[in-house]
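With one protein chain removed, the remaining protein chains of the complex are shown where they sit.
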Amino acid sequence: MRITVNRKAHFNAAHRLHRKDWDDETNEQVFGKCSNPNYHGHNYELVVAVTGNIDEETGFVMNLKDLKKLIYDKIEVPFDHKNLNVEVPEFKELNPTAENIAVVIWEKLRKELASHLDLEVTLFETPRNFVTYKGE
Amino acid sequence: MRITVNRKAHFNAAHRLHRKDWDDETNEQVFGKCSNPNYHGHNYELVVAVTGNIDEETGFVMNLKDLKKLIYDKIEVPFDHKNLNVEVPEFKELNPTAENIAVVIWEKLRKELASHLDLEVTLFETPRNFVTYKGE
Amino acid sequence: MRITVNRKAHFNAAHRLHRKDWDDETNEQVFGKCSNPNYHGHNYELVVAVTGNIDEETGFVMNLKDLKKLIYDKIEVPFDHKNLNVEVPEFKELNPTAENIAVVIWEKLRKELASHLDLEVTLFETPRNFVTYKGE
Amino acid sequence: MRITVNRKAHFNAAHRLHRKDWDDETNEQVFGKCSNPNYHGHNYELVVAVTGNIDEETGFVMNLKDLKKLIYDKIEVPFDHKNLNVEVPEFKELNPTAENIAVVIWEKLRKELASHLDLEVTLFETPRNFVTYKGE
Amino acid sequence: MRITVNRKAHFNAAHRLHRKDWDDETNEQVFGKCSNPNYHGHNYELVVAVTGNIDEETGFVMNLKDLKKLIYDKIEVPFDHKNLNVEVPEFKELNPTAENIAVVIWEKLRKELASHLDLEVTLFETPRNFVTYKGE
Partner (left out) sequence: MRITVNRKAHFNAAHRLHRKDWDDETNEQVFGKCSNPNYHGHNYELVVAVTGNIDEETGFVMNLKDLKKLIYDKIEVPFDHKNLNVEVPEFKELNPTAENIAVVIWEKLRKELASHLDLEVTLFETPRNFVTYKGE
């Protein structure tokens, strides 16, 4: 009896889309105004979905207090009010597209969760653009 | 050609998280302020997703008027403006976590739907906490 | 140059609409299912709007960190995960309608704010029912 | 490493649910007020989900600028501010239920996307009624 | 002690923007694709705000059950799933812009409310376009 519990969180960050090994013209051509060298930013909304069996004792898949704290410690503290390109080590060499940010978040959370739990993350870059990743 | 139709509904209810066979301290430790003996409450939002083939005559998987009525009769009438722990028989012995409420809703609706239809329910306890169950 | 800053907060609570000096039939007639003696509940969403001049030094009407903390201390701590009728002293004798809750919140916050600031509170009982009060 | 990118779009349109080969009474019985011969309408919200591998060069599954333009050219231009029954050729003989509209949108977009990409469309007819189709 | 209670409702309708006394070219020039002779439509969201004193007995400005029924009888029944230009008498000669629809709604509700109550209506034509009218 597998069920999915979801927890929403958010963080605000600056970023730019940019490859150091491309010239400015190519960056501009592929990434458009998202490659602005002075950065722009987003209110990222994150949905973390954990799937597992319901614990018969508690009625929980996992205690959402724990999931909330995990997201806070591992994602919100290092990402919130930060410049992703400059201050978050994972994006020193990796282009912070919504896709890549979602994969990084998934990998950071995956290693903190018990192995019998499945994990999916959804990241809204804007209310109209979002990505979903489940590690497959 | 399987397609999913979704219908949103809502109900307001009081509940507390609590196990009768645990002492107060353990309930408090596991469930925190959700175990308040005087109850608290939520505006539960429910999404019922029914998957099936499109009927060639009507262009419907099922008539949403029927699905709306089914949700009203089987879920809203018994749950809305109720105290889940006290007044809803399914939770007399079952802790009304979001997970358990979602399973109860799924089971109540499953027996009313034709067997060729698949069912998934999503239950929002708050805009930030929600669960999804599809009976697998 | 008056400007309004708004901060959203939320709390979950149980309540019932009920007058002790009315018999059950009258309570039921006026308040309907909202008078259920076993309580029901809501995810209350609160918008606190503070109007004042922009401080030329900071560019703030007031620091939202302070407003957030004020709402937390004065409203969320005493109201969240509580039974309004039973546990919140202001509603011992006062019917916790959305109107009365909004007035109580306004009065609790008003006394904490500098007198040159205007205050308005909006309280959503559900996404479809909400009230606005500005102390006039 | 499959990941899904989603793009939201919208269009406003008139429609009615109606079968030419049924008499008025049968149309009314099955489709209710949705069969009004003078039409009614909706703000349709569309979510297009494309699943594929992340391109290592760009960090994109596909450039959302291209997906946005594709949705605009193939769906918004022919559907927005139109009468679906009268002006959109796909619905000359096909009843424009949410299910059928979603399938038509899926088929129009599917032929424009590279074959290694998977496609799912979600169409909101109202905030409470929506359908999801992935071509299976 | 004036307070405002708000109730949200919605209706789906077809319309077109059009003046009979203008030629097609002028209609097209001023109203653009909104003048499509075959109509388009919207999910209109309506917020009705009633301001008055709190009744000390009930704790209500007015019973929301009554306001809900009033909106249903006077607005939803005549407008929902209708073609505003063709089927709603108020728009036989009046162009159904959001502004004009809001004024018509206000006038229909105003005459049903006690004179000591103030009324404001907000009408969303789309999530991005909306109007507010309070009869002044």
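The chains carry the letters A, B, C, D and E, assigned in the order they are written, with residues numbered from 1 in each.
Methods note: a residue touches a chain if its C-beta (ideal position, glycine included) is under 8 Å from a C-beta of that chain, and two chains touch if they have at least 3 such contacts.
Since the structure is predicted, the reported quantities are computational estimates derived from the model, not experimental observations.
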Would you mind listing the shown chains in contact with the chain that isn't displayed?
-> A, C, E
With the full complex in mind, choose from E:I3, E:L17, E:V48 or E:L64 the residue touching the hidden chain.
-> E:L17
For subunit E, the residues touching the chain missing from this view | 17, 19, 30-32, 94-100, 102-103, 127-133, 136
Touching the missing chain, which residues of subunit C?
-> 1-9, 49, 54, 57-61, 63-65
Identify the residues of subunit A touching the omitted chain, counting contacts across the whole complex.
-> 10, 12-15, 33-34, 36, 38-43, 80-83, 86-87, 126-127
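Simple rule for what comes next: only the chains that are shown with their structure count from here on.
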Hopping only between chains that touch, the fewest steps from subunit C to subunit D number 2
Same or different contact residues where subunit B meets its copy subunit A, judged by the half mark | different
Determine, using the mean of C-alpha atoms as each chain's centre, which chain is farthest from subunit E.
-> A
Whole-Å distance, C-alpha centre of subunit B to that of subunit D, is 28
Subunit B touches at least 2 other chains through residues 127
